[in-house]
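Presenting chain A:
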Amino acid sequence: MDLKKRVEQCLGPDNLVVSMIECQGDLSVEVPKRSVVDVMRLLRDTPDLGFNFLSDLFGVDNLDLNKPKKKPTKKTEEGAETEEEPEEKGPFPPRYEVVYLLLCLERNERLQVKVRVEESDMEVDTLTPVWKAANWPEREVFDMFGIRFKGHPNLKRLLMWDDFPAHPLRKDYPLEGQGEERHLIYDD
Partner candidate 1 sequence: MDDWLIAIIKVVGIWVWVLLIAVVMTWVERRGAALIQDRPGPNRAGPFGLFQPLADGIKLFTKEEIIPTNAQKLLYIMGPLLFSLPAFSAYAVVPFGDKIILGGKEIILQVSDVNVGFLYILAIGSMGVYGVILGGWGSNNKYSILGGLRSTAQMVSYEVPLGLALLGIVFVYGTFSLRDISLAQQGTFLGFLPNWGIFKQPLGFILFIVAAYAEANRVPFDLPEAESEIVSGYHTEYGSMRLGLYLFGEYVNLVTISGIIVALYFGSWHMPYIDLGAYLGPISWGIVSFCIFFLKVSFFLWMFVWVRWTLPRFRYDQVMGLGWRGLIPLALFNIFITALFIQLTV
Partner candidate 2 sequence: MNQNPTPQTGHDTGDYVTVNIGPSHPAMHGTLRVVALTDGESLKKVDPEIGYLHRGVEKLGESLTYHQFIPITDRLNYCSAIPNNVSYEMAVEKLMGVEVPEKAQLIRVIMMELARIADHQVCIGILGVDLGAFTPFFYLIIQREEIYEIFEWFNGARLTNTFGRIGGVDADLPDDFEQRWEELKPNVRKANDETEKLLTHNRIWMDRTIGVSAFSAEDALNWGFTGPCLRACGVKRDLRIDEPYCMYDKFKFEVPVGKNGDVFDRYIVRMIEMEESLKIIDQAYKLYKEMPADAPLMARVPKVIKPPAGEVYSALESPNGELGFFVKSDGSAKPYRIRIRPPCFMIYQAFPELVEGELIADLVACLSSLNVIAGELDR
Partner candidate 3 sequence: MDLYFWVFASMSVLAGLFTIAAKDALPSAMGLLTVFISLASLYLHLHAPLIAIFQVAIYAGAILILVVFVIMLLMAPGERLAAIQANVSYRGSGALLGMCLIGLVLVGTKGVSDIVSMKALPEGFGNPSMFGDLFFRDFLLHFEVVSVLLLVALIGGIYLCKKKL
C-alpha cells in the first residue's frame, strides 16, 4: 500500500496529521507539536510502518518565507496557509519547524515528520526516550535556533561555546555575526 495512505491510516484516527505533502517523492507529514512523541512511537511501533531508525533531526527557520511579500512564491510550500489550520493560530504560520527524518530499515522507506514551533512557545518534547540518537541533534537545534526540548538529559550548547549570546542559524542572525567578538574577553 502507498506509504501516504498507511501513514494516514495510522495517524488519522487520532487527528494527528496536520498536513501532508509530497515533494519529489519525499513524503512529509506535519503533526501537532504536543503529540510529537506519541506520533513517533506510533510510527515506530505500527507494524506496517515500522520507522525504527531516526536518521536526522534538525530545525528550519521560516522567517523569510513567512514575510507577507513573499507570499506568492510559497504556494507550493507546505501549504500551511491554504490547508487546514494548525491549532496554533497567528497572523503568520509559526516561525520554526523541527524536522525529523525517519527511516524504515526493512522497507527502505523514508518519512519526514515536522512540527511547527511558535516564537511564543519554543519548547518541544524531547525524543531521546524514543531514540537515543536524538540527543545531540536536539542539542544542536537548541544551539542554533533556541528551541528548547523538554526532558532532554543534557540540553547545552553543542557547537557554539556555552556563553554564546545568540542562535546563529536563525534567519535574523547576520552571516558575519552580530559582532560578538568585540564583546569577548580573551584573557583568562
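A word on the picks: all candidates are chains of the complex that A comes from, given by their letters.
Operating definition for what follows: a contact is a pair of C-beta atoms (placed from the backbone, for glycine too) under 8 Å apart; a residue touches a chain by one contact, two chains touch by 3 or more; residues count from 1.
Owing to the predicted nature of the structure, the values given are computational and were not obtained by experimental measurement.
K.L.:
Check 1, 2 or 3 against chain A and report the one that touches it in the complex.
P.N.:
2
K.L.:
What does chain A use to touch candidate 2 in their complex?
P.N.:
Those in contact with candidate 2 are residues 23-26, 28, 52-56, 58, 60-61, 64-65, 70, 73-74, 76-77, 99, 101, 105, 108, 110, 112, 131-133, 135-137, 144, 156-163, 168-169, 171, 173, 175, 183-186.
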